[in-house]
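Coming up: chain A.
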Amino acid sequence: MVKSDEKILKCSGGARFVHWSHTICWFVMLFSGLVLFSGWFNWLAPVFGGADGADFIHKLFAIFFIAIPLIGLFVKPRSFIEWMKMAFRWGKDEFVFMMKFPFDFIGFKVNMPPQERINAGQKINSILFPLLGFFLALSGTIMWFADNFPVWLVQLAYIVHDCCWIIGTAQVCFHAYLGSLHPGSGESFWAMFGDGKVRASWAKHHHTKWYEEVVGRE
Partner candidate 1 sequence: MTNHWVDLRNTDCALIIGSNAAENHPMAFKWLTEAREKRGAKIISVDPRFTRTSARADIYAPMRSGTDVAFIGGLINYVIQNNLYFHDYVVNYTNAAYIIDDGYEFKDGLFSGYDPEQRKYDQKTWAYKTDPADPDKKPLKDPTLQNPRCVFQLLKKHFERYDVDTVCKITGTPKDVYLKVAETFAATGKPDKSGTICYAMGTCQHSNASQNIRAYSILQLLLGNMGIPGGGINALRGESNVQGSTDMGLLSHLLTAYLNAPTNDAAYKDLAGYIKKETPKWGFKTNTPKWIISMLKAWYGDAATKENDYCYQYLPKRDAKRNFTHIGLFEAMYEGKIKGVLIFGANPVVGGPNANKEAKALENLDWMVAVDLWETETSTFWSREAGADPSKIKTEVFFLPACSSYEKQGTVSNSGRWIQFRWKAVDPLGESRSDLEILYELGKRIKEAYAGSTDPKDKPLLDMTWDYPEEEEKLLDEVQREINGYDLTTKKLLPKFADLKDDGTTSCGVWIYCGMYTEEGNKTQKRDNKDTTGIGQYPNWAFAWPVNRRIIYNRCSADLSGNPWSEAKKVIWWDPTKGDPAKGEKGKWVGLDVPDFIATVAPSDPDGSKPFIMHPDGVGGLFAKMADGPFPEHYEPWESPVQNILSSIQFDPAAKIWQSPMNEQGTPDKYPIIGTTYRVVEHWQAGAMTRNLPWLAELMPNVFVEMSEELAKEKGIQNGDIVTVESARGKVTAVACVTKRFKPFNINGKIVHEIGILWHYGYKGVAVGDPANRLTPHIGDANSNTPEYKAWLCDVYKGVK
Partner candidate 2 sequence: MAKGYLVDTTKCIGCRGCVVACKNWNQLPAEPTGFKGTYQTVADFSGNTFTYIGFNEYEENGQLKWYFTKRQCMHCLDPACMKVCPQKAISIVDGAVVRDYGKCAGCQYCASACPFHVPRYNTKINKETKCSMCAERVAEGMLPACVKACVTGALQFGERDELLAIAKERVNALKAEYPNARVYGENDAGGTSVLYVLADVPSKYGLPENPQVSALTTAWQKYVKPYGPWLIALTAAGSILSFFSTRLLKVGQRAHEEESLHG
């Protein structure tokens, strides 16, 4: 029996490392990328040592961006597979959660169906980010080594790259907000930020299925 203020592990050290290092990559690349994206953001350029520097930093972090998940995948392939399995495991609870979510989003009290270790919204996030990351990396590589690819592919890569980062960044807005400032998310945020653990009582409320799995039915 777990006490309500006892803590249980939600995010492993590896996951936390990948999450935060990727977060850093994302923002560095977002801002350096903005310099490359449009002259509107030229005021950002001096931060990186000019547009050139922005290009350099962007490519440098792109290497980390690609390497970090690959290393994670290499070191702990099973946890990745489990994560993915979970993300793609959708049942009635998940759909109901998503349907009720907009009300929750603007602050109505709604009774959410029980969720797994990650809720349906987080599942979407878990699917979307690896997918976008993959396409960003792929299109980025094509753009980086453009001379080695057919022109149409490079042209397509630009569209893909831009769509991906735009969608991704939009999603980041939600994710960041929901994961930190949105009521009830603080626990998870601090877990991700700190030792990865959440209070059992919080878990029971927010991720009932997972809680039950870990702690057992009461």
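Just so we're on the same page, a residue touches a chain if its C-beta (ideal position, glycine included) is under 8 Å from a C-beta of that chain, and two chains touch if they have at least 3 such contacts; residues count from 1.
Here is how the candidates were picked: all candidates are chains of the complex that A comes from, given by their letters.
Predicted model, so just to flag it, every value in this text is computed and none were measured.
K.L.:
If you apply the contact cut-off given up top, which option from 1 or 2 ends up touching chain A in the complex?
P.N.:
2
K.L.:
Going by the contact rule at the top, pick out the chain A residues touching candidate 2 in the complex.
P.N.:
It comes out as residues 35-39, 42, 50-52, 54-56, 105-110, 143-144, 146-147, 151-152, 154-156, 158-159, 162-163, 166-167, 169-171, 173-174, 176-178, 181-187, 199, 201-202, 205.
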